[in-house]
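The complex appears here minus one protein chain, its other protein chains still in place.
The letters A, B and C name the chains in turn, as written, and every chain counts its residues from 1.
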Amino acid sequence: MAQELQLTYGMVGGGRGSMIGDPHRRAVMLDGQAKIVAGAFSNDGEKTADMADILGIDISRCYANYKYMAKAEAERPDGIDFVVVVTPNNTHYEICKTFLEAGINVVCDKPLALNYADCADLARIAKEKGLLFMVTYTYMGYGTAKYAREIIAKGEIGDVRMVMVEYPQGWLAFEGQTGGKQGAWRTNPEGSGGFNCLGDIGTHAANAVTTFTGLKIKRLLAKMEIKVPGRQLDDNDSVLMELENGASAMLWSSQIAVGYDNDLRIRVFGTKGTIEWFQREPEQIRVIDANSTVHEHHRGHPALAGDSARYNRLPAGHPEGWLAAMGNLYHSYCECVIAKKNGTFTEDMIDYPDVNKGAEGLAFVEACIKSNKAGNVWVDLDY
Amino acid sequence: MAQELQLTYGMVGGGRGSMIGDPHRRAVMLDGQAKIVAGAFSNDGEKTADMADILGIDISRCYANYKYMAKAEAERPDGIDFVVVVTPNNTHYEICKTFLEAGINVVCDKPLALNYADCADLARIAKEKGLLFMVTYTYMGYGTAKYAREIIAKGEIGDVRMVMVEYPQGWLAFEGQTGGKQGAWRTNPEGSGGFNCLGDIGTHAANAVTTFTGLKIKRLLAKMEIKVPGRQLDDNDSVLMELENGASAMLWSSQIAVGYDNDLRIRVFGTKGTIEWFQREPEQIRVIDANSTVHEHHRGHPALAGDSARYNRLPAGHPEGWLAAMGNLYHSYCECVIAKKNGTFTEDMIDYPDVNKGAEGLAFVEACIKSNKAGNVWVDLDY
Amino acid sequence: MAQELQLTYGMVGGGRGSMIGDPHRRAVMLDGQAKIVAGAFSNDGEKTADMADILGIDISRCYANYKYMAKAEAERPDGIDFVVVVTPNNTHYEICKTFLEAGINVVCDKPLALNYADCADLARIAKEKGLLFMVTYTYMGYGTAKYAREIIAKGEIGDVRMVMVEYPQGWLAFEGQTGGKQGAWRTNPEGSGGFNCLGDIGTHAANAVTTFTGLKIKRLLAKMEIKVPGRQLDDNDSVLMELENGASAMLWSSQIAVGYDNDLRIRVFGTKGTIEWFQREPEQIRVIDANSTVHEHHRGHPALAGDSARYNRLPAGHPEGWLAAMGNLYHSYCECVIAKKNGTFTEDMIDYPDVNKGAEGLAFVEACIKSNKAGNVWVDLDY
Partner (left out) sequence: MAQELQLTYGMVGGGRGSMIGDPHRRAVMLDGQAKIVAGAFSNDGEKTADMADILGIDISRCYANYKYMAKAEAERPDGIDFVVVVTPNNTHYEICKTFLEAGINVVCDKPLALNYADCADLARIAKEKGLLFMVTYTYMGYGTAKYAREIIAKGEIGDVRMVMVEYPQGWLAFEGQTGGKQGAWRTNPEGSGGFNCLGDIGTHAANAVTTFTGLKIKRLLAKMEIKVPGRQLDDNDSVLMELENGASAMLWSSQIAVGYDNDLRIRVFGTKGTIEWFQREPEQIRVIDANSTVHEHHRGHPALAGDSARYNRLPAGHPEGWLAAMGNLYHSYCECVIAKKNGTFTEDMIDYPDVNKGAEGLAFVEACIKSNKAGNVWVDLDY
């Protein structure tokens, strides 16, 4: 892919010690389309300055907080083309809103907010202002995931009847364990929206279902549990779902699956065949036919190509990994931002999860909470 | 294992063309403990005689129906030691009852009957008569499944918190498809008890959960669906369960999973570790520790041994397969029957699924049907 | 498959404690075509009588040694239809010869003898007498192996260019370890023919190459090594080969591969595609196309069928295992013996490794020994 440095961006959050700031910056760097030139990396000014130094950012664009940053960058003739928000979940809404209102394109981590209404609000503002808004559901950036979506859309496995999706992790499986700084805000009920596991990884799983199938969730029945004594938020969630075409789905997200690291796995069963995609084996997908023959397609070959082929950075057999998935999202986003600047943008260029996908995630979470509170009953989604 | 031919048995059902008669006979033959000497293989006398000829059974012990057989064998001084019942599900109860009342030990395929009450009845009679009754939940006969149960009982993975179990098949995935003679009675509502997929394979999955964990199912919430247009019985079932210790479970059984043959898979998540067992890879189990290291143990080695080691017929690396699993059940059953004849039998010798496990299966099915009818609500199990 | 008991057989070797006697008997029993009625199970008369008792063999057909057995059975009007020879390698030749000369069909374990000349001699006698002779290269009995052979013959992967085959085991990896009774005669130079690992498992690997490809070995270059101090026979062998069509092959057989149980693996690379078959995963084969898509075919489906389909005893997804592979060899052998008795036998009915395949194994071994002694130089095979 061409490397054309045409954009600049800033970051809110992602200071030294942040787990997620570095990967975002590395992902943007992959194709060299955008350069970081501004930031409000931390509430601690020292730390922000420190990071600015490391990244070679001019001290004048190193801000004490995101509000100053939005205002200042919006006023500069050479202000940032977009901002990347990688702060704790409960701050996403306010920060995103601030930048949107300042007229700046936004990239934000998921969950996009703590409730659906806030997400809808952000979607509304983005639309009114004509701004591009990406929510980083990273896993859907894998070329193989894109290809799976493509062939399901083409009808290769027929109509979708059943989906099995799971996202087990084991890092919060033990008593007294909060998972360090990362785990702390995930398991602390204050300002959490009342959910943990479901919002953190369950939304990825739900997003995989709607992204792969192209179908909305019609209704769901959820059981949210706390398995580790002393914890105050869900760490193990079982969800039954019905999709808009009548297909069923089972979703499991868990942080107490000892020995599992990050095992997002989705299997889509259609009237003609089955497709399997596992995040830990991202170079391949498996299509199974009515004869039970498993066809394993590998990234980098014409058999696994279609539109997703344009994201290949390495030849077949050279594993691309998680960073490439994130890089693919930024690649499409940057293309769109550039096109917008050039006046060549059209909606069909969007090949990344947008603000509506982010809102969909909160609609899912809210329905789950409602179902769980009512004793695991069916709840309709309306989004 | 020693081969000591000390028992004789008869069979009801299992005539030429039957899928399940041959495997049962081969499984019994594996260790040579029992020899087939009588049978009522078919309602068609011609077919029964035909099979008797093939098996070298004396024509005098080749019966026109199971009632004559039970009576005649009970009266003979050298009557059969046990009967194997491999007929359609809706006939199990009457046949088993007849033999029990005639004082003959019984082996029966699952589901044991069409409702829990009938199962309980059989259990009662067997107990009163002091007879041995095995239900062939074949998959729990695998040495690796036995070993998994053993190490969970020993606490190697701590307390059980979550279980994921699934049993997908694809052979009834298509419209108009009834799966031949085998599928016909499975998808025909008449005399079915009102269930198909759930009884046929869902019970295996539920049995795997209670056998592996040693825990009873406390309550469940089930969604039974018909995915193939025109079918009258369930072919895709999603079940949420709670076990007696508070652990949760998700169960999926399906006959519309295109490309899946017979994929019973169970994963048990404990407070200290995780254990995985897949029927299609029966020579191994995986134990995962808190460090995410996967320890794959292989049959035939001291690391995968314990009591299950006595069932090894082949050295490590020589796949034993499904027949060995069934053979292991018969091996323990024959040992018990021999011991009973010798007066050395004790309850703790039983290492096979007995009539109570069979009844448990129907309790599970009945609760699922009840839950499904009531709109997928929680239903307590009382068995 | 039908079960028609039409034959009787006897066994030489395979007394109590023998690893290989039981599996052979179980394999013959699988389809019930033949019944054991005679035996010379051990040099120890006590042990032979013991085994006869267990197997229900009439004491009059329980012989003190194989010579008496051959003579007596040949003279009986109801003498055995074939004999199974499962004794130590260095006794195979004499025993087989004795039975052939007595006019009795023979099944013998591999290696068939300690040198090629003896094998050729056996082949000659069998031919002259018009007797059927099977050598139990068990692994080629798997239905999937048969199917692989079939599709290679059909040209599905084009012309064979390269073969990678290996057969690593770990059971003799440690110093002082002889592997019990089984290992003792394998690592004892006396009467061994001067080879151990190569004859025991290397021949299986070489046989896999010629069976899969249908090509003879033209020449080879071998390095036979002793890796465990104190051992006197080879335990790790590396062989380069050229096949008659110019294809190359690398073969590795080893008993010092710690942690490997019985991992016969063969990969055949053709001008159009690649095929992979692993003994430890015998229910499937993988065909890889020029697009790097891996097509995994499973036993029991039309996609993996052809002539091999007739050997299926269980539906897809019910693992058949090693015993079924051995059973398949006996199935074809018994069919041929029956046909011979009925006068309907034709050569093309043979679907088992015959005496010529056994001789081929020794030609391979002798060439390896010659190459190794000469400093790992190329040696032509002429068989």
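Everything below uses one rule, namely that contacts are C-beta pairs under 8 Å (C-beta built on N, C-alpha and C of every residue); 3 or more make two chains touch, one makes a residue touch a chain.
Computed from a predicted model, the values in this text were never measured in an experiment.
Within the full complex, the residue among C:N65, C:N90, C:N188 or C:S248 touching the omitted chain is C:S248.
Among the residues C:V12, C:L221 or C:L314, only C:L221 touches the chain that is left out of the figure.
Shown as candidates are C:G39, C:P111, C:G199 or C:G273; the residue that touches the absent chain is C:G273.
Touching the omitted chain from chain A are residues 2-5, 19, 22-23, 25-26, 29-30, 32, 54-56, 169, 260-263, 279-280, 282-283, 298, 300, 313-324.
The set of chain B residues touching the chain not shown comprises 291-298, 300-304, 316.
Taking the whole complex into account, chain C touches the unshown chain at residues 157, 161-162, 164, 166, 170, 173-174, 221, 223, 225, 227, 236, 238, 240, 248, 250, 252, 254, 256-261, 269-274, 288-294, 375-378.
Going forward, only the chains that are shown with their structure count from here on.
Once CA atoms are averaged chain by chain and compared with the all-protein CA average, the nearest chain turns out to be B. We define each chain's centre as the mean of its Cα atoms; on that basis chain A and chain C are separated by 56 Å.
Spacing of chain A relative to chain B, judged by their CA centroids, is 44 angstrom. Multi-chain contact residues of chain A (touching two or more other chains): 291-294.
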